[in-house]
Structure formats: structure tokens, C-alpha cells
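A single structure is presented below for examination.
Excluded from the complex is one protein chain; the other protein chains are retained at their positions.
After this line comes subunit A, so read on.
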Amino acid sequence: MAQPRGACTWKPHICEQLKLRDRLQRHGFEEIVHQYNRLLEKSDLQAVLSERYQADKYEVARGHEATAAGGDAPALQQEMADMRIRHQEELTELHKKRGELAQTVIELNNLIQQKDKEIQSNEAKMQEYQQQMANLEGDCRDLNNCLQDLERANQTLKDEYDALQITFSALEEKLRKTTEDNQELVSRWMAEKAQEANRLNAENEKDSRRRQAKLQKELADAAKEPLPVDPDDDIEVLPEDSGKSGGEQPHGRALGRTPSKKSSQMPPGGLLDSISNIFGRRGANSLSASPENSEAPSGACVEVRVPSTALHVFEAHDGEVNAVRFSPGSRVLATGGMDRRVKLWEVASGRCEPKGALTGSNAGITSIEFDSAGSYLLAASNDFASRIWTLEDYRLRHTLTGHSGKVLSARFLLDNARIVSGSYDRTLKLWDLRSKVCMKTVFTGSSCNDIVCTEQCVMSGHFDKKVRFWDIRAESSVRELELLGRVTSLDLNHDRTELLTCSRDDLLKIVDLRTNAVRQTLSAEGFKCGADWTRVTFSPDGNFVAGGSADGALYVWNVLTGKVDRTLDRNHK
């Protein structure tokens, strides 16, 4: 390209030249030529008009000559006037036509304008519609996209569902197989358990049979003995013997054993708890003094002797000893203590040999009872439950739970199918042994320290100094007997006509059950009822009463005289 400075010379030059040329050649002549042409047109028109007029004049002139003969000037003038009129009419007609045509032209112009406007508006509408269409197409595309996305998502969900379905069926299969395995294993285990139970049963049976055989042998041996050793005597009270002599042993009266139990851990005060159970009134089975009939199970007690010395002193438990009981046959002694065990001792020839121990309790034993057949042992415990063991195999049979406080005393009811238990939670519960459930709960209002049972009646001694009598069939208290101190122990005599109570006011009372009145009150100097569980007991014939004192001495009263018959304070703790 040429440089700008160069362009600035030839280009303006050309522009100038062109302008000059135009000025010369065009502008000067434009107007003139235009006007000339107009004049030419006008002259042409004039020529045409003049020709026409000449033609007219010529006709008129000829018309003139044609009528010249007549020489009627007025006729000629008339003709001329007619012609003039005709011409004027034509002229007016032509003017009218011209006006009409102009009118049509105007109308057509208006129409044209209208049509133009309509066309414009239509075009505008068309554009609008096109716009709308574009928008709708856009929307349509968006919706299509959404649809595709949804379809894809749906497909993914379906796939996931299928996969889950497969996993599920696989898991189901596994579950089925494992349940089958489980069933199989359980059945095998049950079979094994049954086998083991059978084995145990067989063993136990063997054991019990062996023991029975031994027992029979012994009995047979004992039967051969000439001397009446009668080791099963609970109480041997020699009415005539005052028992001062210490040599009772040469009499061969193995007496009331007073095996004392030493406790290693000393409760404060050195209390003797259920020492009175020495006189364990399983009188039903005591052997008479007559040695001849030394059969273990016998009828009523015939002879009793007041014990004077301890026959055998041994340590029985690791802790306190709370309960002592002879079995109905007086061969077995059961002791229960704070070491949570009930220990069974074989009583033979003046000594106690340990036989076995019953475990199962979770806290200290408070009371023990044998059933009337001697096959079951009932123990009440501080762990709020009572337990029953069978004595042949020392197995725990039942556990009766339900109390909300420690069970202080539990007794078999006379038909041995029911148990009544009294507890610190102020209730008495009646249990059915067959169904092992609590049949009745009686709210007594006070903690029950001891219970004794007759056929119809349950007597319970309470913390609130009352002894309550309950009818078994009714649920309410039949009678109440108020004492002066908290009742610590109850005992019935063999006939079940008298009730012996011991209370904290250091008094022993004998209550006649038929009259419900206190028949006799026994007390002694130095006899102090030291604890809520101090025990007293009748002798098997009902003539003597024994009780343990707080100082460790054992007091024996004669019921008939009401006086202290003997005091044993040796080896008692």
C-alpha cells in the first residue's frame, strides 16, 4: 500500500478533479436541459392542441359552408351554441370522471396503507410465534434430558435392587443351613444331657442304695448291742437324776448332747444362738431309755433326761452357727451358719462325724427344718430365699424366692406339701411345693422372727411384740397376742396344746392354746434374752423348757415347778 502521505496527494487530486469535471460538465447544463425538455413538451402539447383546434375549425368552417346556402345566421349561431353546450357538457363530464377517479385513487391508497399495516402486524405476530416455538423447543429438549436422567437413575436402582435380591437369597440360604445345624447340635446336646442326667441318677441311686444298705447294716449291728447306747436321743432327761454327778458317762446315758459349736468369729456379746435346739424336739423319734427297742423310727417320746454336760464339742462352721436341728430319726444333725452352708453330721457314739454339706445358699442360713419324713431339709437364708434339699443326694431341689427381705424362718406345713416362710420384709408367704410358687402372701405389719405350725393354724412371732395366729384357709389374722417384748422364738409342745414364747423382756411364757391365755411365765436371774433370734424349746415330753442366755449359759426350767432346774454354762459361747 502506498504510504499515507503519498495517498494524500493523488487521492484528493482525483476527488478534486472529479468535482471540477462535474461542475463543468453537469451542473451547468442540468437545469437548462431539464427546462428545455419541459418547454419542448409544452410546445408539443400546444402543437397538438392547435392541430385539434384547427381540425375543429375546419369542420366548423365546412359546416359553415354547408349551411352557407341557407344563410341562416341564427341557425348557424344555434348550431354553434349547441356545439358549445355539448363541449361544455363533455367537459363537465370529464371533470366529474376525473374527480371520481381521484376519489378511487385516494380510497385505494387508504386500502393499501391498511393492508400494509395488517402485513406488519402479521409479521410481528409471526415473529412472536417463532419466539414461542423456540422457547417451547428449548423446554422440550430440557424435559427430554430430565426424562433420560430419570430413566438412567431408574435403571441404576433396578440393578441395585437385583443385586440386593441375590444377596438376600444367598443369606437366606445360609440362615437356613445354620438353623439346621443349630437344631442338630441342640438335639445332640439334649441327648448328651439326658445321658448325663441318667448317669447321675444311676449314680445317685447307687449311692443311696449303698447308704441304705450301710444304714441297715448298722441298725442290725446296733440291734445286736446289748447296751442301750441310743445315740439318737435328743433329750434325755432323767427325772430323778439331778445330774450333778459329772460322771454321767459311766451311766452310759449318752445324753443330751450338747455339742457346742465354737465360732471363730465372735459376734459381740458372745451370744449363743439356737442353743436350745439341742433339745431338738424331734421327740417323735427319740428312743426311749429302754435300750431294747432302739428302732429309729418310733412313736412318741417316752423318756427324757435333762442334759448336764456337753457330750461333744466341735467346731462346726467357719462363722456363726445360726440353726441346729436333729433329723426326725435323730441320726443326723443339721447345722446352719453364716458361712452359707448347711452341714450334716452323723451322730454316732457320742460324737458327730461330718457327713456332708448342703450348698446353694448365697448368704447365711437363719433357720433349718426337716420335713416329717426326714427326706427333705428346708433352710431359710439371708439371701431372701428358702431352699429345699433332698437328704439322700444332698441336692438342691427348690429355691423359693420372692421375699424382699431376709427370710428369718421357714417351716413345713403339716402336709409337707406347703411351706410357710416369714421374712424381715414383714410378710408371710405360703408356698406350694408341687408348683413351687408362692400361693399366698400375707402382710403382717411387722418383721416375723419365728413361726410354728399346727394343722390349722400358723403362729408367728413378730418384732412388734405380737404373736399372730393365722388361719390357713382364711387369710387374715385370727388372733393376736401381745407380749411385753419383741418375740424372738416360738415353740410348740408335742401335743400342740401349748405355745412357748421367748421375748426380749427376758421372759418365757407358756400359752395355752385352747384358752389363749398365758398360763405360765418363766424367768430366771441372769437369764437375758440377748438377741432377736434367741431360741427356746420344749423338751420332748413337755415337762422341761430350755433356753439360751446372752451370757452363754443354758437355762433349763421345769415346767411343772416353774423354776430353773439346771444351768449349764460350760463350753458355751
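The rule is short, and it goes like this: a contact is a pair of C-beta atoms (placed from the backbone, for glycine too) under 8 Å apart; a residue touches a chain by one contact, two chains touch by 3 or more; residues count from 1.
Convention: contacts and distances are computed from a predicted model.
J.: UniProt name of the unshown chain, from "Outer dynein arm docking complex subunit 2", "Autophagy protein 5", "BHLH domain-containing protein" or "tRNA (adenine(58)-N(1))-methyltransferase catalytic subunit TRMT61A"?
T.: Its record in UniProt gives the absent chain the protein name "Autophagy protein 5".
J.: Check the options A:Y36, A:Y58, A:Y129 or A:Y161 and report the residue that touches the missing chain.
T.: Within the whole complex, the residue contacting the unshown chain is A:Y36.
J.: In the whole complex, what residues of subunit A lie against the chain that is missing from view?
T.: Here the touching residues of subunit A are 1-2, 6, 9-15, 17-22, 24-26, 28-30, 32-33, 36-37, 40, 43-44.
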